Each structure stands twice: as C-alpha cells, then as structure tokens.
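Structure record follows, encoded as structure tokens.
Here the complex is missing one protein chain, while the rest keep their positions.
The block that comes next holds chain A.
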Amino acid sequence: MPSTSTVDRPSNVSEALARGRLGVPSVIFFVLSAAAPLTVVAGVVTTGYGVIGVTGIPLAFLVVAAVLALFSVGYVAMSRRVENAGAFYAYISRGIGRPAGVGAAWVALIAYNALQVGLYGTIGVAAEPVLDRIFGGHPHWSIVALVAWALVGLLGLLRVDINGLVLAALLVAEIVVILVFDLGQLGNPADGQVSFAALSPDNLFVPGVGAVLVLAILGFVGFESAVVFSEESKDPKRTVPLATYLSVAIIAGLYALSSWTMTVAVGPDKIVAEAGEQSVGLIFNLAAAQLGDTAVTIGQVLFLTSVLAAMISFHNTTARYTFALGRERVLPAVFGQTSPRTGSPRAASLAQSVLGLLVILLYTVNGWDPVVQLFFWGGTTGGFGVLLLIATTSVAVIAYFVRHGGETLWRRAIAPGLATIALVVIIWLAVSNFADLLGVAPDSHLRWALPAVYPVAAALGVAWALLLRNNRPDTYARIGLGAASAAAAVRTAEQQAPTPAGAEVSR
C-alpha cells in the first residue's frame, strides 16, 4: 500500500464518492425497517405469551439486548476487516475456517428462509380485519398468502426495493401506533393499578426461559445488517457501531415496553390465557376498548403493511444471501446471475419464491394452523438458527483477533468472550426448552427434529467445503468473500500460477 499524500488537498474522487454517504439515522432506519416492529409486537409477542406461557418476555428483551450489545463490540470491530460484512458466515469463514463458513452459510439459508416463509402464515390474519372492513368478508388465509406471495415474488424479480422514504414513513407510523397503544394500555390497567409484576426476574427464570430468550432474539433479527453499510457510511469507525448499538437499544426499549404494557392492561396473571385465546388480535382488541375504532383501524392497516414490508425485506435478504453464495460458486453459479435489466438476483429470488409457494400449499392442503404452526414455528425456528449463527460468529471474532491481533483487549477478547458464554447458555436453555418454544407436548418429536435441522445442515456444509478443498481449490479459496470473490479469484489464480483457472469458471 503506498502512503497516501499527507497534504489535505481537495479530491474530486473522495468528494464524488462521499456524496450520498449515510449517517447514523439513515443506517438505523435501514436496520429497523427490516425489523418491522408492529409485526413483532402484535404478532410475535402476543403469540409468544399464548404459546410459551411465560410472562418474562419484557425482561427477556432486555437480557438479550445486553448480550447482543456485548456481542456487537467485537462484531463491529471485525466488520471493518471483512469483505462481505453483512453475512455471518463471512466472519465464521475468516475466523474459524472455510469449512465452518460453508456450514454456517447453509444454516443461515435455512434460518432466513424459515423466517421469510413463516410470515406467509400471518398475512392472512393480518389482512382479515382490513378486508372485512372493505369488503365485509374475508377469504381463506391461503388465498391472501398466495396474493402476498405473488406480490413479493414479482417485486423481488423487478427489484423494487420499497422506496426508502416509504419504508421510513411506515416505520415511524408503526412506532407511533405502538407507543399510542402502549399508553392506552398503561392508562387502563387491569384491577385499576399498574403492575410491575411481569418485570420481576422470577417470571423469566422459569422452565420456559430458553424459549422466551429465543423469542426475544427473533425480535432483534436484522440488527446485524448495519455493518453492510460500512463502505457507504460517512465514518465507518463511528457510524456503524453507533447505529448498531442504537438499533439494539431502540428495539429493546420498544419491545420491552410494549410487552410489559400488555401485561399491565390484561393483568400479569391473565396474559397467558388471554393471548392464547385472542392471539394476534390481542393488542387490537385492547386498543378497541381503550382508544376507539379509528386507532384500531390505523393499527390494523399498519400491521398489514408491516408484515408485507417484512416479507419483502426478508425475501430480498434471503435472495441476496443465495446470490452471494452463487457468486462464490459455493452454490451453483446460476444463483450468482442477475437479471440484466433490473439487476435483481433472479435465480436466487425465484428459488426463494418456489420454496414459499410449496410451503403455503403444504399448509393449505394439510389444513395446518397458519399462525402457530407456520408463523410462530417458522419464526422461532428461524430465530434459533440466527442465535446459533450469532454464537458461532462470536467465537469466530475471538479466533480472528487471536490470529490477527489489533484492537483493545476489551474489544477483541473480553466482550466477545462474555457474549459467547451468554449465547452458549441461551442455546443450551433453548434446546432443553424447545418443546415450550413450540408449545408442543414435552415428548413431541418436533422438539428435537426442528433444532436438529441445523447441526445436520452445518455438517453437510462442512463436508461440502472439504470436498471443494480437494476437488475445486479455486472455489474453496473464494469461500466467504461474497461478491468480492470475483476479484479475489484473480489473485489466487496467480498465486497458484500454472493451474489453469479457466477449468473452474463455469457459467
């Protein structure tokens, strides 16, 4: 690297590339709009109370926020040194090794797909009241899900990422509605008195604690994406860490507050029964009694748009993940192709849509419950996968800094070390409470079959990576680099000189 000139003279290049760089607020908006707060508060939290039956949810959000903040210390420090910084598996391949990276990539594919497909289960319920109001009736959930599926698939192919301004407006509206609902609930406490009972640690450290912690992790999915904007932020050293910590804090505050006020309005002793009965309708029924019809209508419309926005956002995330793997040739190269006119990752987007369609049809034909068995199981299983990824990434951060040095002791070892311990404990609790998490009988096969998907996928991924190492070393060298792997391929091909790199470039 040549030393850059020390004279601070104006540079057209720096200036032109700095134009449109993102500040902290823009990055936070990107992160939060993927988090779709109303989907979590109205959908995940209420179903969580009903299915898991533990009232410690508000506290769980705060505990998980603390753990994720600790995790983020090392994560953002490493993000500046990693290509393809948006993807956990990139950290894992750099920190632990490429085989672990491919294993993680496969885990991530399953987790993000589960999260996206799960949302099709709740769109029917979300649209129900809105359609009732407009048409005086509503179709079967699967019809609504198929319409949403077609919309998501089409937008994914056309690469219409919803306009940032629209997303920001929706996000602000969602947060305002949540806060207004919270105030309504606080103003109308059950038994006439605001109860802090739900915040007591006794309610969290009960047999279902692992389940509740996974549920809380699910609420934070997306917090990791701030690092994607490292290159486009005004000051990567400041913007990205600050945006990450603030996102975690905002999400934690909003969800902890909302899940607590729900218990205040319903009564901490009755929340589990009421949430089980009313499910996604709970906070709207509360608002109807406390705030009146208009507030409810606004809330219901925003819930619908929130679920839609989350679907589109997760669809695009999943498609891009698949695209990055296709670019690396870890998945077939066809997934790394884009549609010329729109630049959408065409094959990756189509593959995600096909999976969504199959799942919707499977649930429709079998008559399975869309809210609990698709939305909630998909969400929590996906959330558990993301938990595994975060924990492995935390280990990878430590391993990376052990080998490469740099950063302070706190950033490179203490914070990630504490985070790793906490995350492993959460995983252990989650595995032992998986039946509670799903709300199934303690001897149901699902309690091990669903979490077992991940170790199996990881093992297959590792095996695939080892095969690549022996048979296609060029591809092996590209693992974890995402789009940048195209440039790296040239470098490795030169180092290994006589081997004809052309044998590998398959298109």
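Keep in mind that, in the parts below, a contact is a pair of C-beta atoms (placed from the backbone, for glycine too) under 8 Å apart; a residue touches a chain by one contact, two chains touch by 3 or more; residues count from 1.
We adopt the following convention: contacts and distances are computed from a predicted model.
**Student:** Which of the following names does UniProt give to the chain that is not shown: "ATP synthase epsilon chain", "ArsA/GET3 Anion-transporting ATPase-like domain-containing protein", "Nitrogenase iron-molybdenum cofactor biosynthesis protein NifE" or "Golgi phosphoprotein 3"?
**Tutor:** From the choices "ATP synthase epsilon chain", "ArsA/GET3 Anion-transporting ATPase-like domain-containing protein", "Nitrogenase iron-molybdenum cofactor biosynthesis protein NifE" or "Golgi phosphoprotein 3", the unshown chain carries the UniProt name "Golgi phosphoprotein 3".
**Student:** For the chain left out of this view, which of A:Leu151, A:Ile298, A:Leu418 or A:Ala484 touches it?
**Tutor:** Result: among the candidates, A:Ala484 touches the missing chain.
**Student:** Among the options A:Gly210, A:Pro345 or A:Pro451, which residue touches the chain absent from this view?
**Tutor:** Touching the chain that is not displayed is residue A:Pro345.
**Student:** Pick out which of A:Gln278, A:Gln337 or A:Ser444 touches the chain that's been left out of the picture.
**Tutor:** Of all options in A:Gln278, A:Gln337 or A:Ser444, contact with the hidden chain holds for A:Gln337.
**Student:** If I consider the whole complex, including the chain that's not displayed, which of A:Thr46, A:Asn316, A:Gln352 or A:Thr420 touches that chain?
**Tutor:** Touches the omitted chain: A:Asn316.
**Student:** Taking the full complex into account, find the residue in A:Ile251, A:Ala324 or A:Ala457 that is in contact with the omitted chain.
**Tutor:** Missing-chain contact among the listed residues: A:Ala324.
**Student:** Counting contacts across the full complex, list the positions on chain A that touch the omitted chain.
**Tutor:** Where chain A meets the chain not shown: residues 2, 4-5, 11-14, 16-17, 84, 86, 159, 161, 228, 232, 316, 320, 323-324, 327, 336-338, 340-345, 482-491, 493-494, 500-502, 505-507.
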